[in-house]
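These notes concern the structure reproduced below.
Selected chains from the complex are presented in situ; the others are not included.
Each chain carries a letter (A, B and C) given by its place in the written order, and its residues are counted from 1.
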Amino acid sequence: MQMGLVGLGKMGGNMRERLREAGHTIIGYDTNPELSDVEDLTAMVARIDREPQVVWVMVPDRVVDPVIEELAGLLGEGDVIIDGGNSRWVHDAPRARKLAEKGIEYLDCGVSGGVWGITQGYALMVGGEETTVAKVQPIFDSLKPAGEFGFVHAGDHGAGHFAKMVHNGIEYAIMQAYAEGWELLEAAGHVTSVRETFNSWREGSVIKSWLLDLAVNALNEDEHLDRLAGYAEDSGEGRWTVEAALDLAVPVPAISNALFARFASRQDEAPAMKMIAAMRNQFGGHAVKDAAAGPEHVEAAPGEEPAHPAEQ
Amino acid sequence: MQMGLVGLGKMGGNMRERLREAGHTIIGYDTNPELSDVEDLTAMVARIDREPQVVWVMVPDRVVDPVIEELAGLLGEGDVIIDGGNSRWVHDAPRARKLAEKGIEYLDCGVSGGVWGITQGYALMVGGEETTVAKVQPIFDSLKPAGEFGFVHAGDHGAGHFAKMVHNGIEYAIMQAYAEGWELLEAAGHVTSVRETFNSWREGSVIKSWLLDLAVNALNEDEHLDRLAGYAEDSGEGRWTVEAALDLAVPVPAISNALFARFASRQDEAPAMKMIAAMRNQFGGHAVKDAAAGPEHVEAAPGEEPAHPAEQ
Amino acid sequence: MQMGLVGLGKMGGNMRERLREAGHTIIGYDTNPELSDVEDLTAMVARIDREPQVVWVMVPDRVVDPVIEELAGLLGEGDVIIDGGNSRWVHDAPRARKLAEKGIEYLDCGVSGGVWGITQGYALMVGGEETTVAKVQPIFDSLKPAGEFGFVHAGDHGAGHFAKMVHNGIEYAIMQAYAEGWELLEAAGHVTSVRETFNSWREGSVIKSWLLDLAVNALNEDEHLDRLAGYAEDSGEGRWTVEAALDLAVPVPAISNALFARFASRQDEAPAMKMIAAMRNQFGGHAVKDAAAGPEHVEAAPGEEPAHPAEQ
């Protein structure tokens, strides 16, 4: 079938390619003219046949609304807009209602798979009405992996992004699990080859997984990850997952602590730890580290003999 | 090759079967005569040819030492004892030294794979000397899955159990990750079929894994797990992993909180939460729940009007 | 000075009494006629002298907006409304702007102190403009404790509630700290009298605090808290604190885990733990507990011998 595709970054660009190889006619638009098939959204829509026109939006969260607003001016009754980005699920139902005023149908679609999706297929979690899903099903069928898995119509508007959000929350905690284990093995020194140990777990073990395979890939490139900084971004879904958990009074210690570890990794000096150091110094005269000093320099409290090692 | 195998429970029994199918001669001993091939350890050892005699011990942690002590009296120079149980790694080096006094060689072998190992093969993490590993390699090769993964000679005595311990620590946190996500999806109600969503993730998604496959198996048997109590045991390795992390000053928030969630699941009434309730009542006159009362019954502090909902 | 006071529950009622003892003329209104000084808000406002009219609102979060809306119809240029409840700080700035359209000035005031405030004074954290704060200062001075502490003009609109929110977040984690320590001492059995130990810490120790004093009060009434259920409510500020931390990428493991412990205390059966149990059963044939069974009943996986104690 024909489809417009807005946003041809790493995800959108690969999806265009996978869909074309499956025989679909994809008209892609990106603000980067080197990636774009057309000059603007108007030109893109003009090149898609009606009955109905389907446009997939694959752009960063912050520009989803302006893009969809512009598309809403170009599309009409029975047409379909799919937001395939990592958008916040709470916006989906209001957005669907607003588009419905013009007769435009809306789907939210969580997409997983990263740079591997182009060959392996993408896991798709879709929210919206059954009849709308049916209109886009050929696209979903080509994007998803071959076989019985990788696609779910998760529920009404918002359910797709909600499912994707939870997926990513789980992902944060699983990554943290492997990362903690890896750090522990590296720190202990009992295990001669941590990389070989991770590698051995890829079959037969209870923790075999695709993320483990990827971890081994990374270790094969850089055995002790010396070339990487201990610095991890987060991209929203983890935070939203914890927020949803707060709303629903669901305990999520693994997911939230995985997120906090990333926050901490981005702090050069953790302010909370300054406060801990300050209080220790106040009650115990414990040595503190001067902000300007290197890691070796510690300074006793003024007028004190060298710090007693115990915290009393 | 020939090998004695002590302990024919769920793990040991399956391993005997897998090894026999691979052509090895396995003499199994278990305290349960219905499972055992021989009457006692002496009879077992008598049926294994020398050059060298190899015995695999697959028994609960608390009986490893007496079993090995008895075996040490039956074996000699160049013979090999393998402890394949979930034993604590700190005991391996002393045990190896003690056996070495009699010329007996020792390997510690962490074994993963559960009830699926019989068909899929077991992941093996081995600690000990290279020459000893070589003596048992035909057994390892038959126990491990086909293909390039599933076996590692992780290092010296203790490295096998250390690697297995960390493996299980990781496992605890990964299971917690899926469990938190599942509870959240079930609680939210936005996703019509949580089971179908989990199922869809089995291909294409970043979090596809064998544990996810197993989770879906469980949901296929009991969609909302209504037949299960929210009660999870732990079996030692998780605790040992956290202890190792404490020794090494490695932060393990995901693993430790996964463990604490299991501890809490086994408490009918969390004592800490009684203290929280007590303090809230003391400062705010907040309603508390009587220990004997059902979930609906709350009681205001004596002499107080009904509790203000806010915590001031 | 004169002031209207809306909401005469545990907090508001005590504040009225403390203010009257300090010589202020307080006209209180409550929906409960037995507590109320007047029939309705109109009557309340009619009894306060102008120049300016000041009304303090001390009602649950969910009814703050309707109460303030009604008051806005009764007050005018230069009058002051104070929201002293545990309201969400994000609503303060918009509320202030809306009231400013009618010339009504607004303050948000976090109030701590619980049932002890009537005698010891309340800790007050105020947000809003300096000139407005000055109009209400005589009230603040009478509500706060004697001495130099207990009052802060924390910043502009919202800063008072924000400070109170963080105060409560800290409170959650401190309570959890004592609660964990108490549970540990009770569980260990090494310490003959846990109550006496807590009591001893009230002077000389690093962890002496008012919350510790309250904990001892509670233990004096019920040494092992046998009469209390292990069930702890939360009232919003803890969740908002974690949400603010997520927005600001601040790691808050102690506060968030304290909150999760309360969530978990209110679950009869933790769904996440059902999933953990289900997965353990799937890979290891581990015994699971039947939902209907008592704590002693465990059931092996079908067709399995009794579960091996180790998690493999």
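FYI, contacts are C-beta pairs under 8 Å (C-beta built on N, C-alpha and C of every residue); 3 or more make two chains touch, one makes a residue touch a chain.
Owing to the predicted nature of the structure, the values given are computational and were not obtained by experimental measurement.
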item	value
Given 3 visible subunits, total identical subunits the whole complex contains	4
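Criterion: only the chains that are shown with their structure count from here on.
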item	value
Chain nearest the overall C-alpha centroid of the shown protein atoms	A
Longest centre-to-centre distance from chain C, chain (CA-based)	B
Inter-chain centre distance, chain B versus chain C - centres from mean C-alpha coordinates, in Å	41
In chain A, residues with contacts to at least two other chains	206, 249-253, 257, 260-261
Chain C to chain B touching residues, read off their complex	9-11, 13, 35, 60-61, 85-86, 111-116, 168, 171, 175-176, 178-180, 182-183, 186-187, 211, 214-215, 217-219, 222, 225-237, 253, 257, 261-262, 264-265, 267-291, 293, 295, 301, 304-312
Residues of chain B touching chain A in the complex	89, 112-114, 117, 120-125, 127, 144-145, 147, 149-156, 158-159, 162-163, 166-167, 169-174, 176-178, 180-181, 183-185, 187-188, 190-193, 196-197, 199-212, 241, 244-245, 248-255, 257-258, 260-261
Complex interface listing, chain C residues touching chain A	206, 234, 239, 242-243, 246-247, 249-253, 256-257, 259-261, 263-264, 266, 270, 272, 283, 312
